[in-house]
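What follows is a set of notes on a single structure, which appears directly below.
Missing here is one protein chain; the remaining ones are kept as they sit in the complex.
Chain naming follows the written order as A, B and C, and within any one chain the residues start at number 1.
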């Protein structure tokens, strides 16, 4: 994302009051991205990019670390350790689906990863049902499952006009479906003695 | 399972009033097994054993068909078609975890399979959180997720004394944990407008 | 395969003098198939069909056991043990490709399985480059590799008219390409101090 893109993020943050998460790929851009983003996302393809992990660790900025598409849960925890080792303890982990032989969905949502991670670390554990399914018609079910399994948060792609989205439209919810989903999730969170 | 084993099942059914599900592996035993079992289970290793699929189809007995450990969802549906093609429409499908590179759990619970199957067929869709995780400490989370995702039923292994179980003790719940789980599941079922 | 099919096999054997390998799927047909076939093949989908493994073990007939599409090498050896445990020691193992995320080929040819099996057992180790690749244009390269790695034999699909084959035409060689391949394989076998 170029500086123009960052400027849009800044505007979006100002107008909505929402915090911004954005992906960082180039270690040399960390200082500027930290000015515009509240959380630095390390994407699945870079989960073992140690140069980048060290850089976001040194930044002391909150980090959202996504599991590599064929990384084991243990490798995800070891990647987090690169960040933690710089004294940056604000790390969130995210299960976003793994690569298997199944082709009915874009990825295979490894639901087990949620309770395994909750047992093995005290870091927050998020799930990304949009990437984990790749198809909007399955996002609600996967979201409900993630919350029921104990996830601390979700990343869900939303778009006003999914068929014309620049990327990932196939897995994006329209705002009204997203709003209805939040209602459902709230009920499930209560049923497992959590709040949304 | 020999005839003595079947006799035990008959006694268990009589004493408890519970219906019996048992695995059938040898097509030549179908008639005798149908006398003792209410449901014939076709195991994951036999999901593409066409001789067996045809035999349980001809039996007209209810069938619980488990997904092969590396079978696609489409292949599961095609295996069900072998049974349905004999006019036996009492078929239940079961997601029980697939084989992937992840070793933290015995199998990878393909949670996505539940909404995909619910969309593609009207057959009941079950989940087996015991096999899908292989470790009792994760069975509750996976069970909650399955119900939240829309599963019509669960298969959960329970044993009075898991460390001394003849098989699968590692993934078995003690009765008191099972009872507590049923309570949790009931709350989640309500939250998604289902009943247990 | 019905009895008519078996009759064709018998004619083919008589006219050509070639020994016959054919797949057995139904344990109740073993006696009749043994009359017509020199080797009983247990297919990948039945590698863990224990009823069938026991039956071919009891038959004392030579067996060609194919690796399941997602079976580990260790599981293949354990399946062979079911046959060997009946005193039937004439068992050949066959690597035929495993299921992975790669879609450029029908299966992924696990070349490593050849040296691993050669180290862990004294049973003959075959490879099936036709299924391991699924596309005829890659069959020659995979065949050469298998022989160079130490395979004791190959199963290669050949058809006079692949586009019109009843099954597996996409991976079948025409006779003239097969003949040329045998010449290449002979040279490689010599280079690794084997003979064809």
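Keep this in mind: a residue touches a chain if its C-beta (ideal position, glycine included) is under 8 Å from a C-beta of that chain, and two chains touch if they have at least 3 such contacts.
Since we're looking at a predicted model, the values are computed, not measured.
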Option touching the unshown chain, where A:99, A:131 or A:159 are the choices: A:99
Touching residue (missing chain; options A:46, A:59, A:88 or A:171): A:46
Touching residues (missing chain, whole complex) on chain B: 70, 99-101, 103
Chain not shown, touching residues in chain A: 25-28, 45-46, 48-52, 69-70, 99
Contact set of chain C toward the excluded chain (per top definition): 70, 72-74, 98, 100-105, 108-116, 118-119, 132-133, 137-138, 140-142, 144-150, 184, 187-188, 190-192
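In the analysis below, only the chains that are shown with their structure count from here on.
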Relative orientation of copies chain B and chain C, as a Cα rotation angle in degrees, nearest 5: 180
Interchain centroid distance [CA atoms averaged], chain A/chain C, Å: 45
Per-residue multi-chain contacts in chain B, two or more chains: 70
